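One structure is given below, represented as structure tokens, and several questions about it will come after.
Removed: one protein chain of the complex. Kept in place: all other protein chains.
Here the chain labels run A and B in written order, and each chain numbers its own residues starting at 1.
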Amino acid sequence: MNTVSLKCSEIATAIGAELRGDGDAVVTSIASIGTATAGSITFVTGKKFVAALRASAATAVILPDAFSNETSAIRLVMENPYLGYAKLTGLWSAELYGTAVTGVHDLASVASSAALSVGVSVAQHAVVASGARLAENVSVGAGAYIGEGVSIGAGTLIHPNVTILRDCSIGCDSEIHSGAVVGADGFGFAPAPDGWEKIHQLGAVVIGDRVSIGACTTVDRGALEDTVISDGVILDNHIQVAHNVVIGRNTAIAGCTGIAGSTAIGANCRIGGAVSIVGHITICDDVLITANSFVNRSVVQPGSYSSGFPLETSAQWRKNAVRLQRLDEISRQVGKLKS
Amino acid sequence: MNTVSLKCSEIATAIGAELRGDGDAVVTSIASIGTATAGSITFVTGKKFVAALRASAATAVILPDAFSNETSAIRLVMENPYLGYAKLTGLWSAELYGTAVTGVHDLASVASSAALSVGVSVAQHAVVASGARLAENVSVGAGAYIGEGVSIGAGTLIHPNVTILRDCSIGCDSEIHSGAVVGADGFGFAPAPDGWEKIHQLGAVVIGDRVSIGACTTVDRGALEDTVISDGVILDNHIQVAHNVVIGRNTAIAGCTGIAGSTAIGANCRIGGAVSIVGHITICDDVLITANSFVNRSVVQPGSYSSGFPLETSAQWRKNAVRLQRLDEISRQVGKLKS
Partner (left out) sequence: MNTVSLKCSEIATAIGAELRGDGDAVVTSIASIGTATAGSITFVTGKKFVAALRASAATAVILPDAFSNETSAIRLVMENPYLGYAKLTGLWSAELYGTAVTGVHDLASVASSAALSVGVSVAQHAVVASGARLAENVSVGAGAYIGEGVSIGAGTLIHPNVTILRDCSIGCDSEIHSGAVVGADGFGFAPAPDGWEKIHQLGAVVIGDRVSIGACTTVDRGALEDTVISDGVILDNHIQVAHNVVIGRNTAIAGCTGIAGSTAIGANCRIGGAVSIVGHITICDDVLITANSFVNRSVVQPGSYSSGFPLETSAQWRKNAVRLQRLDEISRQVGKLKS
């Protein structure tokens, strides 16, 4: 792996911080405040890290003005040091991995009717099918499949072994991680006398700008209309987005969450991991759902929602679980006792 | 994307409906009753849509005889309009996407000992390994892997980036969506003095006719005997079917459900999303399990079953969850109060 050396002045400029200290000093690693050593740059986001800040041998620290006097390190002062850290990782990553190779690899398969803009890269064993359009600097990883008529906006990264099926569209500066499948058929079947009759899924998937789709996440195409993932949405791994779901701007969803068909989720929601959300409901904007919840109804008020049986010893759980199955009866007994 | 124009008379014939109105009239889109406009064909399945039917500008409607007088649109009358809609989507899809290209792509890899019937297509970067047999009109998508000795029945579609491992068999007219893995090793290990000893999985997976396997769904091969998915079973995305599971005819399972090893599920069951089903149990025919349930025991009577903690505000949940952990004690207090 390459190594990185960056001057504090370069970093301050790139992340939008005010430099206090020697801008020519060089850092060669990023570390959390607990593990930073000489040569590291670190960051401090709140009061609880001030003791560690005082003790730290880090060369440089991204921090808010309030803690600027708590260290003799080089300071990169900004209101939101966590955002500064995020921007720093982008700078670091670019240094570490260099500029991506562009161009279509000899072992890729690109249809003659596909339209590739400048700076596009298509890696080995990837397929870009007929009528697909890849805008500037789109990168398609090895083994990825880009179906007929798919449109991908500028700067979007498609990682190895991703599958994007026909006629789906993805905006700019988005990222789809390995193993993800966009545009597989929604789970639509009509009961027929002899089993199930498939409802062919005639909609597509429309994904906005600056969207992140995690590894092995699936977003199904719509039945008649499209499944929609709005700008700025971030989806972790192993998420199931069923057909005709709509997810609003900047909503974040953690891993292993499933969203059943035709549910609409608002903007700026934060949904924890392993949440299951039933179909045909609406969740309004600015809703927080904690991990492992079962969303069995619409949510019409912003706020924090939860469900789930907390962990116990198995012995205690067995006792409580038996009672839980009799809870209605117990409750009625309490009612009688009261009266 | 292509466009579709179909005469109402063609549609009526194809879906088995009785035509009432101008059979030469052409429709160019399918829409739900709420969004249909002139040029659309729509469908009405029940009383609650009759008001929308009356107001609709749709050119044609698939509906039961009972509502035939509620509209001036062209009527395609049949007992089960939802089934008619399903058949219509198949017709539409064929018009929209045309006939699939057949033949083995230059960039595919097909073993000389594989047997391919007429009409088979194998796309770029797909592999068909030695001894595999693909019957008439099987389609293998780009990047898919068909292992040694795999057998696939006529008309079955294997989408891009599917993996089917050695000696598994799949029936006719089935469909395996992208990212699915059929025949990976079951999770079998024996405790050994120094860790775990792998139990090599010597069975395979046997999948019937008209089966649908969703994106990123996994069906593991059996330990000694086979894992079995019967005819007509439909599995959504992200489902885990562990080794030696048996699923009966026409059972439908929604996304994110996991079924542990050696469990047998009957025919005509409907299992919701995000259900977890423990191993070594039996679920009889005609069982409905609602979403997010924990199936921790066998089910021996047809009917509807559920479990799961419904959604609350986080504040309320915290209070209730604390009590839940003391439920056995509360219940015993109630018992004492009664006596």
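Everything below uses one rule, namely that contacts are C-beta pairs under 8 Å (C-beta built on N, C-alpha and C of every residue); 3 or more make two chains touch, one makes a residue touch a chain.
In this text the structure is predicted, and so the values were computed from the model without any measurement.
J.: Specify the residue from the set A:39, A:64 or A:273 that touches the hidden chain.
T.: The one listed residue touching the chain not shown is A:273.
J.: Can you work out which residue in A:30, A:132 or A:205 touches the chain that's missing from view?
T.: Checking the options A:30, A:132 or A:205, the one contacting the hidden chain is A:30.
J.: Which is it among B:185, B:285 or B:328 that touches the chain not included here?
T.: Touching the chain that is not displayed is residue B:185.
J.: To test your reading of the contact rule: which positions on chain A touch the chain that is missing from view?
T.: 1, 30-32, 35, 80, 82-83, 85-87, 89-90, 92-93, 96-97, 107, 123-125, 141-143, 159-161, 175, 177-179, 210, 212, 214-216, 231-232, 234, 236-238, 249-250, 252, 254-256, 273-274, 291-292, 308-315, 317-318, 321, 324-328, 330-331, 334, 337-338
J.: Touching the hidden chain in the full complex, which residues of chain B are there? Just list them.
T.: Contacting residues on chain B, toward the hidden partner: 109, 125, 127, 143, 145, 147, 149, 161, 163, 165-167, 179-181, 184-185, 187-192, 194-202, 216, 218, 220, 223-225, 238, 240, 242, 256, 258, 260, 276, 278, 288-290, 293-297, 299, 303-310, 312, 316, 319-320, 322-324, 326-327, 330, 333-334, 337.
In the analysis below, only the chains that are shown with their structure count from here on.
J.: Roughly how far is chain A from chain B, centre to centre by C-alpha average, rounded to an integer in Å?
T.: 26
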